[in-house]
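Every protein chain but one is kept in place in this view of the complex.
For chain A:
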Amino acid sequence: MWSWDAFFSFLSNPQLIQGAWTTIWLTTVSMALALPLAVLVALGRASRIAPIRIVTGFYVWLMRGTPLLVQLVIIYTGLPQVGLRLGVISAALTGLVLNEAAYLSEIVRAGVLSVARGQSEAARALGMPPWKVFRVVVMPQALRVMVPPLGNSFNGLLKTTTLVSVISVEELLRRTQFAVQTNFRVLEGLTAAALYYLAMTTLWGLVQRWLEVRVGRGHQTGPSRSRRIKRATVPALELEAR
């Protein structure tokens, strides 16, 4: 039988709230550390220097080719065997950041490649040195293309953090499992946890939409364009209705 009482007591359980907070914190910090690393990796893969290209390419290949779960267990449980002992949180962050950066680097690379060649040429012709060409002209335009897939990654990461429960990080899933063990209300407990995840991803969706508007400045701002779309679609809809 489903118990509403149990469900609501899970929802308001401080254990779960604290777990959700850990999940948000882990996701945000991982993403914030992974993104600059991803930019470096993406630049490395486009480098003129062959060893840099090879090393960064190998890193991406390795991280994307093996499961995060395996990477986490190796970092937390395996590495002490060779004398490298990391705390629970450090191990979790290391795994999440290294893994996520590999995926994000592909997004960064696609974003940079999407910027028309004429843009960097115009910047160079003005006399901008290479790093300014990248920071002032290429990166802001690449971001516009990157925000939707980056947002997707953030959304995914919110849920991927459940994996670090395996190395005993007390994030939302692990806290829920503890709480469930007191009354064995598995369905109510995990439904409550699922709701928390849903709330977090929904909230993130709003943040993402705001970000997209911000980085999209200068694009699709012409009034003539939206008017044209409206004029084109309205008669089509009327036809369908008949």
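The definition used in the following text is that a residue touches a chain if its C-beta (ideal position, glycine included) is under 8 Å from a C-beta of that chain, and two chains touch if they have at least 3 such contacts; residues count from 1.
By definition in this document, contacts and distances are computed from a predicted model.
Asker: Not counting the visible chains, the remaining one has a UniProt entry; which protein name from "ATP synthase subunit a", "Branched-chain amino acid ABC transporter permease", "L-lactate dehydrogenase" or "ATP-binding protein" does it give?
Answerer: Choosing among "ATP synthase subunit a", "Branched-chain amino acid ABC transporter permease", "L-lactate dehydrogenase" or "ATP-binding protein", the correct UniProt name is "ATP-binding protein".
Asker: Which of these, A:36, A:80 or A:130, touches the one chain of the complex that we don't see?
Answerer: A:130
Asker: In the complete assembly, which of A:18, A:47 or A:119 touches the absent chain?
Answerer: Of all options in A:18, A:47 or A:119, contact with the hidden chain holds for A:119.
Asker: Residues on chain A that touch the omitted chain in the whole complex?
Answerer: Residues touching the hidden chain, for chain A, are 116, 118-119, 121-130, 132, 136-137, 140-141, 144, 215, 217-222.
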